Each structure stands twice: as C-alpha cells, then as structure tokens.
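What you see is the complex with one protein chain gone and the rest in place.
Per-chain numbering from 1; labels A, B and C assigned in written order.
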Amino acid sequence: MVIVLKADRNLEKTAALKKRLRERGFELHESKGETSRLIGLVGDTSVLDIDDLLAIDDVVEDVKRIQEPYKKANRKINPENTVIEVAGTKIGDGNFQVIAGPCSVETEEQITEVANDVKASGAHLLRGGAFKPRTSPYSFQGLESDGLKLLLAAKKNTGLPIVTEIMTPEHLDLFEDVDMVQVGARNMQNFQLLKALGKIDKPVLLKRGLANTLEELVMSAEYIMAGGNDKVILCERGIRTFETSMRNTLDISAVPMLKKMTHLPVIIDPSHAAGIRWMVEPLAMAAIAVGADGLMIEVHNDPENALCDGAQSLRPEQFDKLMKKIEGAVEFFGKTMN
Amino acid sequence: MVIVLKADRNLEKTAALKKRLRERGFELHESKGETSRLIGLVGDTSVLDIDDLLAIDDVVEDVKRIQEPYKKANRKINPENTVIEVAGTKIGDGNFQVIAGPCSVETEEQITEVANDVKASGAHLLRGGAFKPRTSPYSFQGLESDGLKLLLAAKKNTGLPIVTEIMTPEHLDLFEDVDMVQVGARNMQNFQLLKALGKIDKPVLLKRGLANTLEELVMSAEYIMAGGNDKVILCERGIRTFETSMRNTLDISAVPMLKKMTHLPVIIDPSHAAGIRWMVEPLAMAAIAVGADGLMIEVHNDPENALCDGAQSLRPEQFDKLMKKIEGAVEFFGKTMN
Amino acid sequence: MVIVLKADRNLEKTAALKKRLRERGFELHESKGETSRLIGLVGDTSVLDIDDLLAIDDVVEDVKRIQEPYKKANRKINPENTVIEVAGTKIGDGNFQVIAGPCSVETEEQITEVANDVKASGAHLLRGGAFKPRTSPYSFQGLESDGLKLLLAAKKNTGLPIVTEIMTPEHLDLFEDVDMVQVGARNMQNFQLLKALGKIDKPVLLKRGLANTLEELVMSAEYIMAGGNDKVILCERGIRTFETSMRNTLDISAVPMLKKMTHLPVIIDPSHAAGIRWMVEPLAMAAIAVGADGLMIEVHNDPENALCDGAQSLRPEQFDKLMKKIEGAVEFFGKTMN
Partner (left out) sequence: MVIVLKADRNLEKTAALKKRLRERGFELHESKGETSRLIGLVGDTSVLDIDDLLAIDDVVEDVKRIQEPYKKANRKINPENTVIEVAGTKIGDGNFQVIAGPCSVETEEQITEVANDVKASGAHLLRGGAFKPRTSPYSFQGLESDGLKLLLAAKKNTGLPIVTEIMTPEHLDLFEDVDMVQVGARNMQNFQLLKALGKIDKPVLLKRGLANTLEELVMSAEYIMAGGNDKVILCERGIRTFETSMRNTLDISAVPMLKKMTHLPVIIDPSHAAGIRWMVEPLAMAAIAVGADGLMIEVHNDPENALCDGAQSLRPEQFDKLMKKIEGAVEFFGKTMN
C-alpha cells in the first residue's frame, strides 16, 4: 500500500499517523518527490481500509493499494486450481460440468420431465428455483419450500445432484439435502447470508452481482471462505451496461481474469447473460473457448408457458443438440466432462 | 402493453396466445403494418411479465410496456405528495429534514457526543450504523446488537428519533424501538427483507442500489407497500459508473424523476454519493435546489479515527456551519425544516 | 412506431398531429385503453425522430420504436451474409481473417520486421497506426504521413494488404493506396468523417465506440452505406464499464447480436478489449467460438520499447504460436482462413 502525503500536510498529525502504523506492525518506506511524498507500507495491508486513511485529510492526499485485499481466495497464496466436488461430480482443473434445468420449479411433472431430459442429454447437475428473486411483487415468487420438495424428489428419481438458490439465512435448514447452494446476483453482497454460508460444509455457487467488480466478487467468496467453507464456485452471468439490446452484457474476460486472481472454479451462465434463447449456443461456445469450468443453462419443457424466464430457456430437444456441441468443444479445448 | 408479432409467425400459436390473453381479461387492439403487426393490450398489465411473452418466440418479436408496472407507489394513482412521520417529525410535501450521525456506532461516548452535537446544530433525526455491510470480511462489521443499544441510549438522552440499517429479516425483533429502518443500497433487492418490512408499521428508508434503475427502486418500494406498509422514503446515494474520481456518481435528476413517478418523499445522501468530505456541501446545496425532501449526512466527532467511512464524515463544527447554509437554502427554495 | 397519447391531452393539437402524420404518408391505427391510448404508425418510420414527437408534450406521453431505424445495413432487407474483399482477401460468410501488426508504425525496420513475421505466421492483412489518437497531448502521436509511407513500403515488400486508421476527412488523399481504412472507437460518431468515407470505394473497418450501443454502431455503418459505400466491416473492441481490472470489457455477445441485426462481417479486437497481453489468446478463442469473422491482433517485435500499447502487444513468437491455435479453432468451428 502506498500513501501519498499532501504537500502542505499537518506535520504533527503526519508523525502521529506514522507512529500508529508502526505500532500496528507495518514497516514504512518513505520517498520524497518535488510535488509529492510517498510512504510505502509493508505488512498485511488487507486489514487496512483505504477510506480510513483518506479520512485523515490534512495529511493524506491519496492511497493506492498494491496487494490484493483477499487472502484465502488468492491464487498467489494457493497457486493450484481448486477442484470442487458436488455429490461426487468434480468441477475445476480440467473437469467441465453442465448444470441444467428450469428457472423455477413449477410442478412435479415439469421438474421430473426436465430432470430426465437433461440427464439423458448428459447434464451432471440439475438446477431449479424454489425461492425466486423477482423485481416485481406481482410476479411469480416460486413455490418456495414446496418447490424444494419437488426438486429433492427429482434428485431421488434421477440421481442428479441439485443446485438451487437461497435468499435468506433463515431458510438454511430447508437446504439440508441440497447439494450445492446458489447465491444469486442480487444477493452477492448480502453479507449476513455469506457469513451463514461460511459455516456450512456444502459447495456454494456464487453469482456475480449486476454491477459488481471482479474484486468485489472475490471478496464475497472470501467472506464464505473466511468463515471456514472453502467450497466456492464463481459464476459470471452478465453485467449491467448501457447496452439495451440484450438483458445483460456477458463479461467473458471475467473467466481468465478470475482465474488469474483466484484458484477457484469459474462457470458461466449464458442464459441469464443474454436473456435470449437463440444466443445461448454462441455464448456457451465462447465460454468453453475462453476457459470456463462449466455452464449453467436454463431448460424448460414448455418455455412458452414457463412461469419465469421462458424467453431464455431452451426446449429439451434444443438442449440435447447443444450438449453434443458442448461435448465436442470441451474435448477440443482439452477438458473432460466425464 | 404493445406486442409486436413476427412477420413469419406460427398462426396457430398466435391464435392461442390471443385466446389466452382474452381469457385473462385483456382487450386486444390490433394494427397491421407492412413489415410489422402490433397488438395493443388493454387492462392491468402489471401482472404480465415481458419475458413470459418474449418466450413465445415463434410468435412474438418484441414487447413494449406502456403502463408503469407499479401501482401503490404510482403518482398517477395517488397524485398528492405523501408525508411520512417519523416519531412526530414530518418528511415530504414541503417538510425538509436532515438526518445526521456517524457511519457506525462505535462507543457510548462517540454516539452521545455526536448526537448532542447534531441536535445542537439543528438535525431532527439521528443516524448510526450497528450492522454494517462491508465489502471485506476483514473490515469492522459494526457493534451489532450492542451498537443498537448505544443508539437507543443516545435517542433517550437527546430525544432525537433514530434511523439505522437492517441487513436481514432475522434481526427485525431487535429493531422494535428504532424509529425508521434503513434498507441499504446492497439490500435494495433483498426481497425477503422487503417482504418482512411490508408487514411492520414503521417508516422505511429505502436506498437505491448501486446499479439499479429508478423503476427498480420504485418496484422495491412497491414490495414494501404491497405488503401493507405505506411509509416508504426513497433515498438516492450515488450510482456506479465508469467515473473513478469519486466513489459514486450522484444522480441528482433522480429526485425530480422519482417525484414524477411516485408520490413518496425523496432524500439525498451526499456523503455516500461522493465519498469525500469536502464535496458534501456543494452536493447538499444541489439536493435542496433540485427539490429533495431531506438530506442524510455523516458526522463524526473524530473522523480520522472512525472505524468506517471517515473520509466522507464531517466534523461536528463543519456540520454546524453546513446546517446554517442548509437552513438558508431550504428557506430560499420554499420548504420548511421542522 | 407506437405513439402513447396523454390521458389529458390537448385535443386540437392531437388532431393536428394526426393530420400531419397522415400527410407524411403514414397509416394510423388507434387503440384505446382505460389509462392510455395508442396510435400505431405504419410506414417508413426511419425518417421520424422519436424526440420530435416527444416535443409535443401536451399530446404525446411516450413513443416506442418498433422498426429498426437502419435500412441498408439491416439483415431483414438483405438476408444474405455480406462478403468484403480487401485486395482479394475475403472476409465474412465463412471466410475468417487475421489482421496483425503493431499499434503504431515506428521505424522502417520495425514495420518491415513485424510485417514479415506476421506474414510468415499466416496473417492475411497488416495493421499499423500512422495517425494515433492519444488521450494525452504529451504522448507519441504517430509518425503521421511518414508512417503511412513506411506502411506502404511494408505492403510492397510483403504483399500484405494494409489497414490503418484515419482521424479526419482532410487526410483522405493520403490514404489512396491504403487497402482498408479504419475508423477508431473515438471517431465512431465523427459524422463528417463517416460521410467522407461514404463517398470512397474502399472497405472501411468501423470500430465500436467505448460507450456506444450496437444500434448506434449500425447507424454509423448506415452513414457510410447511405453515402454509397457498402463495404463496411464492424469491429467490437471492448466497451467501458465499471470494471477496472481490464482496460475495457469485451462485449462478446455483440457478435451474434450484430449478425442478427445486420448482414455485415463482424470482427473482434482482443488486444484493445483487454489491454493485457496474456489475455489475448483466451479472448481470441472466444471470438472464434462465438462466430466472429476475423481478429485484429497487435504484434510488436519489441513491445517493451513500443511507443504505444506495448502492454497488449504480442511478441512475434507468441503470435506465431497463437496463429496455430487460431487455425485449429477456426477449422473446428467450420470457417476457412484460405
């Protein structure tokens, strides 16, 4: 961390700041310029908040962070790729997986049919929403605990591990038999939820928020890991920009950048990224090519009557064709789907 | 709502869609063009989700919403300005209020001193964070329930009503004696929390998310109001853009636009918007000039040692000077402060 | 186009508006709702400006465009993929090309060496900047006309067609022997330049602006095409978002979306998108996988001493290795590099 001091700084307060930093165990390296004066701080600066230093505004002009503020998720500290196992299915370090299923669980028939279809097509994990975050209070909010039961029944019938979204720590008990818990984009910085998930022994699929930086995504993973749960998979699902022709803008570069920053697996959700059915295939191909460890794809047996996100859901026969292309591309780019 | 049909649409499915819409009680007005064909939908379209219609993609090319998707918050339905009372202090419709206090409650001395100071300067409500949403798990997370107790003690000592942030529905019991519950930017779409707040009889200060549209902010207010709690105050606190010289970009136009969309009071938080102490004054003046109903300002007795957001906190003597300017400007622009 | 009328509109002005629209040849289809009233407009609405209608604000509440405002670039009007020939090298409709070379032409040795290297590695077109748009007046501005001469010499020596950026219509004469003229991101809406390029008979590589929508990009292509020059290639090179870990955010979805909107070839510039050398390869792979018609890649024989954009330039040996991967991926995804 580098602290830039003001040219006309209060000397007494400057001395006090230096003393305080030394007392907290930092080594100080100073360098003087004509128009600026820098202090290089050596030590574990992840405990320092830039804003706290900026608050001393008759001394400090600016603060630049040099070291990353994350530790457990940092690839520098743990250089090997992490592999996450979800009920025996490996994700990461060459193991590529497809998570498929409907936006929301609607009926027993629907989830069973879709589960059987995606399994037959080669998906290894089943997704399905029971608790749904919707912008409008007048939209379908999910079947809630009944939806979870239907999803667990589909798991029993097909043997597919299940992934579903949690919206509040109060619901954790209900998720006992869920194989991987998903944190949605709108809850990426629901810190009470992240803290609760740090205390369970279950993989967490953490989606990037609509307008969150990659560093913030990693810091949210760090919340879970700092609590004791190392099993975090990151998911890019499109960010919000000025472009209006698609629901979101898929930040494909997030994959290589997150892999440089962290050792965690990174998957892509092309369905939410574009919000348009016909765009799922090209984005899925791009995701594999760029190095993602998996895909999360919405599939619905009757998208025209889906209670949510039908516009971006593939029909089972479309998904089946796509899976053949995915298998080919995954192999071409050197990963395995087992 | 206008549905644009595809030129090469499936005629059978088109007929089915029309039938379904008529059965749901909508009146259909069709108009044909050479290259497009429109259906105008008449009825309460707030129950329709655009994406559900887009899902029928061998019929529907595009859907444009004409009516607003919100009802209880809509000024068209309730044209008069709403006044919210917080423990007897009125906000809205000409009543301007200043909420002041530290980012977080740290010690009894700190919160008591700041509370007395801001009261002496003319603030009508006291803010102070007990539960703090922080990007890093290694940053100070607030004193939590102990912080709430200190805040309630400060309320007792000064008589100032208090405003503090809630982060999860599980904490609601702790907030019984809090006068106004704040929903922070990161929780604007924490729908479980919004639903819980819809069931209490207490004013809610709802902050706009970092990258949420004004319509989404109003929809979140609608969640609370649909649950039965009409006492919602909206707060603009800066949005996330590409600009890096300030922490956030204050969207000053949000005030007149929200007042056109809704009948709810709208306040501005210039401290979080800029994240820089010296910018609080000009932004506060702009907020009054543009028509806001109040301000939320961070004040700390020792910002250099604040545990959070010191960089944007005013010292009590700075706040005192600012209050004199605020009083003048509020009067000049035709509002009253108590 | 749909015009939403106000509930309390001025009836006389409404009648005048309808009369005026009918006189301009539009057919009007009206539909009444309880809270809104719509007019569907049938005819060539690309000549209408939404803002002109909104200006009649005691009549018009809102205007929604249904038809695209572009014609010559519109795939609906010209469904076949356009192929652009640059000095005999075909781009589009299955023909994939790599444009490679340095950010800026620096010396004869440099451009000759890089040109020979990229040719040997299989690139079909040579890029190199002579006129450089730089944020700072104190940065290197390019060798200007001398740079163009060196680039033309490299063309003569290697036989590679050349692509270089034009910054102002005044320079057009200098570009007579250039094979493809590039319009940079900052000039995407330099309309005087676009008009001038509409009058020449030479392919134009049009880069998307940092914060321009895809529709605006297509409208800028339409400027060139409306002037009489149909040879436009679109280029996505990253957009500006809130993310700071990369120079820009590559909008990979732009490729399939632009191909749906238009019939023009679309290429990707992964070097500018990321601004980081090690990210060029994964983004290039993603570009091929998503369906792009080509790549524009920066290569420099001595990036550490490059006068511009060295951080994102590949060394010739890195480019050579990348070309082998590109060739494999292009074949895998069913295109040819001839």
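Descriptive notes on the structure:
In this text, a contact is a pair of C-beta atoms (placed from the backbone, for glycine too) under 8 Å apart; a residue touches a chain by one contact, two chains touch by 3 or more.
Every value quoted in this text rests on a predicted model; they were computed, and no experiment measured them.
Here the missing chain is touched by one residue of C:D8, C:E23, C:D51 or C:E80, and it is C:D51. In the complete complex, the residue from A:R20, A:K64, A:K156 or A:K199 that touches the missing chain is A:K64. Residues touching the missing chain, restricted to chain B, are 211, 213-215, 239, 241-246, 249-253, 255-257, 260-261, 273-274, 278-279, 282-283, 285-291, 328-329, 332-333 (touch as defined at the top). Even with one chain removed from view, chain C keeps its contact list with that chain: residues 13, 46-47, 49, 51-52, 54-57, 69, 131, 133-139, 141, 167-170, 186-187, 189-193, 195, 210-211, 216, 219, 222-223, 226-227, 240, 275-278, 303-304, 306-313. Panel shows chain A; residues 2, 4, 27, 29-36, 38, 40, 42-43, 62, 64, 66-67, 76, 211, 240-242, 244 of it touch the chain omitted from the view.
In this section, only the chains that are shown with their structure count from here on.
Where chain B touches chain C, the two copies mostly use the same residue numbers: shared numbers make up over half of all numbers in play. Distances from each chain's CA mean to the overall CA mean are smallest for chain A. Taking the mean Cα position of each chain as its centre, C sits at the greatest distance from chain A. With centres defined as mean CA coordinates, chain B is found 26 Å away from chain A. Centre-to-centre, using mean CA coordinates, chain A is 31 Å away from chain C. Rounded to whole angstrom units, the spacing between the C-alpha centres of chain B and chain C is 39. Touching two or more other chains at once are residues 211, 240 of chain B.
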